[in-house]
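Handing you a structure now.
Removed: one protein chain of the complex. Kept in place: all other protein chains.
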Amino acid sequence: MFTYTLRRAGALIPVLLVVSIVVFSLGWLAPGDPARIVLGPEALEADVQKLRDSMGLNEPLWHRYLEWMSHAFRGDLGTSYFLNMPVSTAIGQHFGPTMQLAVLTIVYALVISVPLGTLAARWRGSAFDQGIAGFTLIGLTFPSFVLSLLLVIIFSVWLRWLPVAGYRDPFSDPWNGLRYLILPALSLGTIYAALITRTVRASVLDVLKSEYVDAARSRGVSENRLLFAHALRNAGLPIITMIGLSFASLLSGAVVAESIFNIPGIGSLLVNAIERRDYPVLQGVVLFLTIIYLGLNLLVDLLYGVIDPRVRLTDSVVK
Amino acid sequence: MTELTQTILGRRGGAFSRAMQNPHLIVGLIIVGGMALAAVVLPPLMGLDSLAVDPLNRLKPPSVAHPFGTDNFGRDLAARILFGASTSLSLAALVTVLAASLGVAVGILASFSRLLDHVIMRICDGLMAIPALLFALALTATFGPNFSNLVIALVIVFVPGIARLVRARALALRSETFVEAAIAMGGSNLHVMARHIFPNVLSIVAVQVTFIFAETIVIEAALSFLGAGVPPPAASWGNILYDGKAAITKAPYMVLFASTAVVITVVGLTMIGDGLRDLVDPRMSAREAGGVRRFFRLVVPRSGKGDHQ
Partner (left out) sequence: MTMPLVIENLNISFGQGAIEAVRDVSLELRPGEILALVGESGSGKSLTARSALKMFPEGAIVDGRINLTGENVLAASPKNLERIRGKAAAMVFQEPSTALNPVFTIGWQIGEGLRAHGMGDMRKRRARAIELLREVGIPDPETRVDYYPHQLSGGQKQRVVIAMALALRPAVIIADEPTTALDVTVQAGILNLLRRCRDEIGTSILIITHNLGVVAELADRVAVMYQGRIVEEASSAALFASPQAEYTRRLLAAVPRLGEGTPKEDATNREGLVLETNQLEITYPGRFGRTLVHAIRGVSFDIAAGEVLGLVGESGSGKSTIGRAVVGLSPVTGGAMRLFGTDLRHVKGERLRELRRRVGFIFQDPASSFNRFMTVFDCIAEPLRVHRALSSASAVKSRVLELLDQVQLPRDMSGRYPGELSGGQRQRVGLARALALNPEFIVADEPTSALDVSIQAKVLDLFKSLQKELGFAALFISHDLAVVEEISHRVGVLRHGELLELGSAREVMSTPHHDYTRLLINSVPVPDPAIQASKRADVQSMLSLGVPS
């Protein structure tokens, strides 16, 4: 298991290398002179040159890349052109709302999707299963921002139950905090719920069709136990992958939801950075979210090892 | 030769008639084809102008003169949605064709040489590790938002996924018995590639391509919605949604009509993809498999779990 962990983690090194080059190039490819952007169009050419020197912009490209890398490695993602603070601080300030939304969304999605998917597989072909199939179709065909806007129209414009947009800190004002988060969580969560339901159904069904389930059935094991002991454990691999992917995609996919609902999270930070051409923030956010994604992926890989003995024990195959 | 060609043609006809019996494929083609046709034919026919501003008739609900109403500048919404359709469809078509040809070329190239394979695949891994929407957003922000930069950005985003898929399939095919048979009988590399690997790869690429088409439409809408896509005042579904969101309390129909257009097109494309998959690989039922990843590719890396060698 230890070597497995090492191997998995080691495989990330070239990936991170490529990602870092891409993210660095984003700053390098960007039009305009960073020093000029910071100082504004009115600034004197001499001042701009001085700033270029102090920002290291006159160094050779590879030197700048290594410099940038070594800073990033220590958690220093540079300084925002406009926010007057380090990019890492800005990310830290905006991470809370994104995380709250993601957690709320994934909890909601899991609570409804795992039971629904399992039961749909149990009663495959039934009216219930057909209903679930219709539900999952929504997840496949509705882009999340479309669903968000439709829900806003229904719940905020027509029914007037919930606020159109905005954010309150749920820790200092739980009631309003939740009221503001419900719509974004509902719209994002419904789509994820549909997708996870589909995965759960398909993988449980797959396991239920396998011969070892038939074998257990032939020994008199009850249908419920087949479903909960065998099927859910074996189907665990694809389901966990799906949940991991969902969570990761939520953190980055919140970009659109945050912009629709005016939530001051990572996504809003990114969109604002793009509008102001604040490239250090843009680079920092992309790098940060990518690393989170890769970290979650690694976690899923390691969970594989926990669930599946074939992965865990490959280093000590006994004949 | 006649009776031979006849049987072969008969068989091809068989494939065609199987396609004709595939309701997903047919309905999907009708939906997407209808949308494209409407976008091309209707505006000149009805004399629609997506840019004509009419400050007196702002945010008017649907009427005879403006079947879908007007937007916040008083522009005809029907015209804008139709022009949006042609923007979205032509962008998606361009991106899909470019990404598919590049992806297939790179993927097959990678399956030729081990060294090249390692280099190319590590680059693909890295590019795919950045969530697609994020990547597209960052690229368009860097290049500057216009139609051709959008195409370049989306091609960069989609090529690694196709290349990986093609390469994985090509490698898998190389160990298939029929490919070994061709090698064992003395077939050259070129012969094996052209006669055996290419046709077998093409079928899954065809399926993949329809899904990328749908993704491109959704990502373009999302990017425009975030202000990083097709720059206004040009019409695009994302732009209409953006304007509609600002006016959501006064004119919810703006969002409703634009959303409907996006969803219908995506539904149509999904049906084409599912139908094609049924044709290509009847073992995989459209209901059971696939589709799920597709969604995640919008926002998350298209990780090729399981196709690492």
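We just call them A and B in the order they show up, numbering each chain from 1.
Convention: contacts are C-beta pairs under 8 Å (C-beta built on N, C-alpha and C of every residue); 3 or more make two chains touch, one makes a residue touch a chain.
Not measured: the values here are computed from a predicted model.
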item: Candidates B:A105, B:I183 or B:I264 - the one touching the absent chain; value: B:I183
item: Contacts of subunit B with the absent chain, listed as residue ranges; value: 1, 3-4, 6-8, 10-11, 176-188, 191, 195-196, 199-200
item: Contact footprint on subunit A, counting only the chain that is left out; value: 210-223, 225, 229-230, 233-234, 307-310, 313, 317-319
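We adopt the following convention: only the chains that are shown with their structure count from here on.
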item: Geometric centre distance via CA averages, subunit B-subunit A, whole Å; value: 22
item: Complex contacts: residues of subunit B adjacent to subunit A; value: 122-123, 125-127, 129-131, 133-135, 137-139, 141-144, 218, 221-222, 225-228, 241, 244-245, 248-249, 252, 255-256, 259, 262-263, 266-267, 270, 287-289, 291-292, 294-296, 298-301, 303, 305
item: Sites on subunit A touched by subunit B in the complex; value: 14-19, 21-23, 26, 29-31, 133, 139-143, 145-146, 149-150, 152-153, 157-158, 164, 191, 195, 198-199, 202, 205, 241-242, 245-246, 248-249, 252-253, 255-256, 259-260, 270-271, 274-275, 277, 279, 282, 286, 289-290, 293-294, 297
